[in-house]
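Just one protein chain is left out here, and the rest sit where they should.
Per-chain numbering from 1; labels A, B and C assigned in written order.
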């Protein structure tokens, strides 16, 4: 069996809002093996980005365990947390907001090195910064440039270089390409692929774009309203989706081909509010297969064999709702 | 191509933005046509000139700094470029209407959605207030929103629902041409599917022609009959959907297809286009794509490619194909 | 190593030809293009010059009384005329720039530092601390600024120092609010999260990431605030609660010219003009700074 780098157990993150308790992440379980990419997909507001931030302790979890290399990082003290930060990094969605506009590119890339006092020698540090810029494909002459002088693609490369600076083992990729144009997006995806091979990185890849997630992931978890509804390797996810939400989601993707016409499942209505969600299956209101039990009991993520997990009462036995 | 009578013909249209930093050639010598009931996809990345084209047709390009430099926009036999603002106002929202990208910002936050639909009805149809409201409720029902919600304000709707309201405004006067500027880009996949489905049905029902502006080749495959691919202000390839997806010709089009992950097959690596979009105030000489083109020749940096018909109804602006014509 | 290299010649050439500019240099470049802001800056420069070299520039001494030359209307000897004691008004205005600039800058210093610190703490730490600070600010805000200054002066008594303190305290709330709002919006920015993710501590985050990025609104507010402070101080002096004669303060000069308004208009007019031009210049500069610092106007 492969070695697990990260395991998340019953992770919860609730926010207090004026309107009530927002269940952003509500009992999420998954693991990531060393060197693989786990794709986390879902629509806006499903809690995927919050999950990414809680895993890195950028937000404090409400409940649960996050086991990284055998230790629960939620129990870490300040010192241990600092050490952990060197192992786990993040690349953000917005290449404009994630770089401090008042810092030059080299300052941005060097920040992790400065903060963690990696080098005592300034020249050594500059050498490392150059090396990182080279790794992500940024020309050396841009060392003293400022973020506002760069396009989105180059900024995202800087964000990646910053994440790589401390030689982490694990990187959360939070929608790293969704703000970029297609041609640039492909460049960045290839770069991340190369980096993974070269440095043996493990990724948690968060995205709303199923095509991209399928391309980069070994396994995929689908989130809906704070819960994972289906988790399996990418092949079986796309060939044989079991959860009604996954089925609808996959069928909704517009495919850039004219030779393939796909059956489309149109969902009714919008995603309900994550504030004070009722008991029962979160997908209940929009599911065409719903039964009485779905309203009363929250389905657990069940092991269906072959490392496929589904949270549905009627997995494999879906019948249209009789109302 | 279909031998329908053309509803809209764009001939040699050029639109420039004249700014302090230089002139942006947002649209350069564009030639397009749309038949009755047809859907044209306008595809390109940020800054390709898609939205400017749309605003140009409506004659809503912000001026200054934007200006229609030359060309004709012939709509139902009449050139829109030559029309006065008051003549244009009778066409806008009536015969040609538009759906914008961001449903969160394209509705007036302090007006009820019913009033916003009724406004366009009152402007173009000879109806009183009660009839206009009636029509607004009818339109809401058409786009899948209970008519009783016409007194609600935009903030009481989700993004997908707001886009439905925008569609209701656009279709309220039975336009003959609908311009949709990235209508689903801001929406989630499942909501996008709902909205696209709705648009397809309504387009059918009203027999409206449509220009669908998008960067998503998947959306194009789904709803369009014809496609124009834009790069740096130029339509570099223009043909029907079938030809474009089975035998794309322009290196940029091929590059675009190579950049998107294909959900139906397993590719281990993407084949992206190298380099970056050019600076809009400083477009490369010759073919604007030549610095990024894998098949660039010496001449590409020197001469602008002409629009070449490589096979009937398949136009490409690329020097690779200019000789094959002769 | 990495197979993708940015190899767009066009872009490379462009980037090389463009000099690397830090954001502050960029702001200064934009400000320089703004003619009215530069005009404002020039006037302020002139005022500072007057204040520093008043002894050399002023044609007459600060308290030179010439009882034979009372109430002289503007003439070649006395450009702005003389007052009821026969003092040269121009000279007193030149000396007065010292007082006004001093009041303006020190009062703003007091309010920007205290208000800024309060706002930053409230915004960054949030929670109960935020609540306590902002309720205090609410209370101060319930009293119109000039009234607050009047009450403070009436408690402390008149005089230059007390006026500066009173005017300074009067505008603490606005700085606290501006800084808090700016810190709140910055606190959730991704680059602050990124700094947290690499292990940066609060001190580094505040000093390296929050403060440099929240400077823009503070600078604008401070520039306009100097104008406001000068105006308030002059107002206090005008009603006799501020700086007392014979100190050549513009507001009190104006006030003492008031009783001769019907016959000798120049005594009250020129000090008022001096105030107006100073405020006008500061406002021009403040507006220019606001535009230069607002990245949205770049397009």
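Before moving on, here are some points about what is shown:
The criterion applied here is as follows: contacts are C-beta pairs under 8 Å (C-beta built on N, C-alpha and C of every residue); 3 or more make two chains touch, one makes a residue touch a chain.
Heads up, the rule we're going with is that contacts and distances are computed from a predicted model.
Matching "Cobalt ECF transporter T component CbiQ", "Dihydroorotate dehydrogenase B (NAD(+)), electron transfer subunit", "Cytochrome bo(3) ubiquinol oxidase subunit 3" or "Nickel import system permease protein NikB" against the UniProt entry of the left-out chain gives the name "Nickel import system permease protein NikB".
Hidden chain, full complex: it touches shown chains B, C. Note that of B:100, B:231 or B:289, the residue touching the chain absent from this view is B:100. When you scan B:42, B:68, B:169 or B:319 for touch with the missing chain, the hit is B:169.
Here the missing chain is touched by one residue of B:10, B:30 or B:91, and it is B:91. In the full complex, subunit C contacts the hidden chain through residues 135-136, 138-140, 142-147, 150-152, 154-157, 227, 231, 234-235, 238-241, 251, 254, 258, 261-262, 265, 268-269, 271-272, 275-277, 279-280, 283-284, 287. Think of the hidden chain as still there; on subunit B it touches residues 58, 60, 88-94, 97-98, 100, 102, 105-111, 119-120, 123-124, 153, 155-156, 166, 169.
Heads up, the rule we're going with is that only the chains that are shown with their structure count from here on.
Averaged C-alpha coordinates put the centre of subunit B at 50 Å from the centre of subunit C. Across the assembly, subunit C contributes residues 4, 6 that each touch 2 or more other chains. Among the residues of subunit B, those touching two or more other chains are numbered 272, 274, 276. Those residues of subunit A lying in contact with subunit C across their complex are 53, 56, 58, 81-82, 85-86, 89-90, 92-94, 97-104, 111-112, 115-116, 134-139, 141-142, 144-146, 148-149, 154, 159, 162, 165-166, 187, 190-191, 194-195, 198.
Touching subunit B in their complex are the following residues of subunit A: 43-44, 151, 153-154, 181-187, 189-190, 193, 208, 210-212, 214-215, 238, 248-249, 251-260, 264, 266-267, 270-271. Listing the residues of subunit B that touch subunit A in their complex gives 45-46, 158, 160-161, 188-194, 196-197, 215-222, 241-242, 245-246, 255-264, 267, 269-274, 276-277.
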